[in-house]
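The structure that follows is given in the form of structure tokens.
Every protein chain but one is kept in place in this view of the complex.
Our next item is chain A:
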Amino acid sequence: MTRAGLVALLAHWRRHPVQLATLLIGLALATALWSGVQAINAEARASYDRAAATLGQDVPDRLVSSDTLDLEDFARIRRLGYLVSPLVEGWIEIADQQLEIRGLDPLTAPPSLGTASIAGDEAALDGLLSETGLLLVSPETARALEAAEELPPRQGVLRIARGQVVTDIATAQRLLGIDTLTALAVSPDQPFGLPEIAGATGLSLVEGESGGDLAALTESFHLNLTAFGLLSFAVGLFIVQSAIGLAFEQRRGTFRTLRALGMPLRLLMAILAGELALIALLAGAVGVALGYAIAAALLPGVAGTLRGLYGADVSGQLGFDPLWAASALAIALIGAGLAGAQALWRVAKMPLLAPAQPRAWAMASARTLRLQGGLAALLLATSGMLAAWGDGLIAAFACLAALLIGAALGLPACLIGALRAADPLARGPVSEWVLADARQQVPALSLALMALLLALAANVGVGTMVGSFRTTFDVWLDQRLASEVYVTARTPAEADELRAFVEPYADAVLPIWSVDVTLAGQPGEVFGVADHPTYRDNWPLLTAEPDVWDRIAAGEAALINEQLWRREEIALGDAIALAPGWSLPVAGVYSDYGNPAPQAMVGLEALGARFPDRPRLRFAVRIAPDEAPALVQAIRDEFDLPPGNVVNQADVKELSLRVFDQTFLVTGALNVLTLGVAGFAILTSLLTLSTLRLPQLAPVWALGLRPGTLGKLEVARTALLALLTWLLAIPVGLCLAWVLLARVNVEAFGWRLPMLYFPGEWLWLGLAALIAACLACLWPVIRLNRLPPSRLVSVFANDR
């Protein structure tokens, strides 16, 4: 019985290979998009972890001298009891490689500076301390330096950044030709009962910094990517559902016969479920391969982003994780289960002797339409309420989900309404028939059109968000990076020399000076700003009291960043505690994208009065923009500063925007893919319909319309439906963008981006939707054209 039933049921697929292919392709595409996004996310996160694990990203607190530092200073301070470790830093060029040399003392250095990479490796430690020396480099650098005979032996270790050399201090001094130290790294845990280090040693303490400030931007990117992957999966499932539904509908007769022959319902269900699982596994396997290909194609973009963000070299190579493949297969199974559940349920409920008359598949009744419309209204209302009163990231995502599902469910009713409204515009019986026929088709095409709606709305929404972000970011960069050149000295003495060197060329030299403090219970920074038009004219203030800059310059008020403002719900005029015993009223709020930490700005003198001993190593230089590159070069040549310490504003801006664009390149590619999937869904539905529609077409043909004209009308009707869907997708997409910008970003990152509109992109998208829809109906139309008249005539013969 089982065998016979199986053969009978599977025979369907042999007779309908296109349907089988549709099902497989749909499920494979859905799985591929979802698992591709997952693979990218996983690989990117792994890369972030690697980047974060790369040693030497965090700069420790350091003691610097306004004079020179040497080993005697080191020994002297150790003998005072403080845990410090000598550092020698510099650059050399060997074998066409720019090498950043970091010399340290492996016996006293904090492991995070580089020696953690050889933990437990006594031979390496012995090598470092030996007279010959040993250079610890990344494996890539080790290969690049293979021929460099003049260097001490190299050992390739992971966790050291490319281009960096970690070695013993004696070796570093020899390579750099110096006998001084750059600084003394200060251990965060100092021994018990010692006085404050800077005062006791007569040196200046420079606070360190931890790397990875831009991690928040990448988190936002992944969040959006994941949402996008989920959306693609949902769109793909529409295809699957329509294909499964059709296959079940067409096999009603077979089911009835099998049941009548005595096959138990349970066995029938089991066979159908098994069939579905088999198809899901097959499609899932294809999807895994496809997903891997998609991820591999998109990953270089992510790798580029990482390079820009971290300066860390991350390979664009995608690893293959069996766990990932298994989870992708599971997703395919779950998806097929979701899509097939309705069909299985109908089979289970089917009366044993129900007429095996093939109803037009998914031809929903008016009642179903009303039900869908009601549900849609409910979901949209929920979404609206969540947007208005919801709190938290989960609420924001629930709001998004309710919006999209509600919009999709409401689509058929909206389309029918729009078509009905267009009735008075009809001229002549043919156009009236086209409109009526289109209305008739909406329920059958609704799933495919919903997929199109979701794809278009996602395009509009994500496009609006990315565009708004890009424009805001661009303007913000211009404001924040108003000065032409930014310089960071290594020691106070060098800072003085640098300033003296730069002043003759510059229009202004503005100190940039910050102190690490605790703001509203979180680690943050207070910046001191000079009273200069550079800030007055450019600084991106979101809201401010009048005469804000005068009050800042007078040390009577502070500015805070948007994150702090939103998180703590601070009002203008409220006092903010900047240090123990020092509070200032908040006079303004500035936007500060990409920075997760709270920040405040006060007048330079006010900060100097509070923290008199902090060395001032950074400053910004105002100079004619075309002279900036020459000044940067001159400073580098004169002071031998590492590249990161002298930066040209134009370079920073370009790099930032390039990183930004690369980040969203992936989003763009996914947009195109989702649209493609939606187009494919339309094709599937139209193919299905093309056979079922013969009874509707035959009378029109019989009335004298030629197949060619019928074909054109088919195209026109599909285009009309696509166009209407596009029109509806725009407001849905804008709502989506609003939720992303005003809810998700605020909840996740603490800043709100202004929403900008890009109607030009909507037009392009409309064109793309039209093209996709036309391409999708091309094949059914060609089939219609080639239809032998006998088939059309036979419609009347079969008419009952």
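FYI, a residue touches a chain if its C-beta (ideal position, glycine included) is under 8 Å from a C-beta of that chain, and two chains touch if they have at least 3 such contacts; residues count from 1.
The rule is short, and it goes like this: contacts and distances are computed from a predicted model.
One chain of the assembly is not displayed; among "Alkaline phosphatase", "DNA-binding response regulator", "Predicted secreted hydrolase" or "Cytochrome bc1 complex Rieske iron-sulfur subunit", its UniProt protein name is "Predicted secreted hydrolase".
When the full complex is taken into account, the listed residue touching the unshown chain is A:L107, out of A:L107, A:A609 or A:I782.
The residue from A:L125, A:L369, A:L655 or A:V795 that touches the chain not shown here is A:L125. Interface note for the absent chain: among A:L63, A:A170, A:L258 or A:V744, the touching residue is A:A170. The residue from A:R78, A:R618 or A:R752 that touches the chain not shown here is A:R78. Of the listed positions A:P17, A:P191, A:G581 or A:G704, the one in contact with the omitted chain in the full complex is A:P191. The chain not displayed touches chain A at residues 71-72, 74-76, 78-81, 83, 105, 107-108, 122-123, 125-126, 129-131, 169-170, 189-194.
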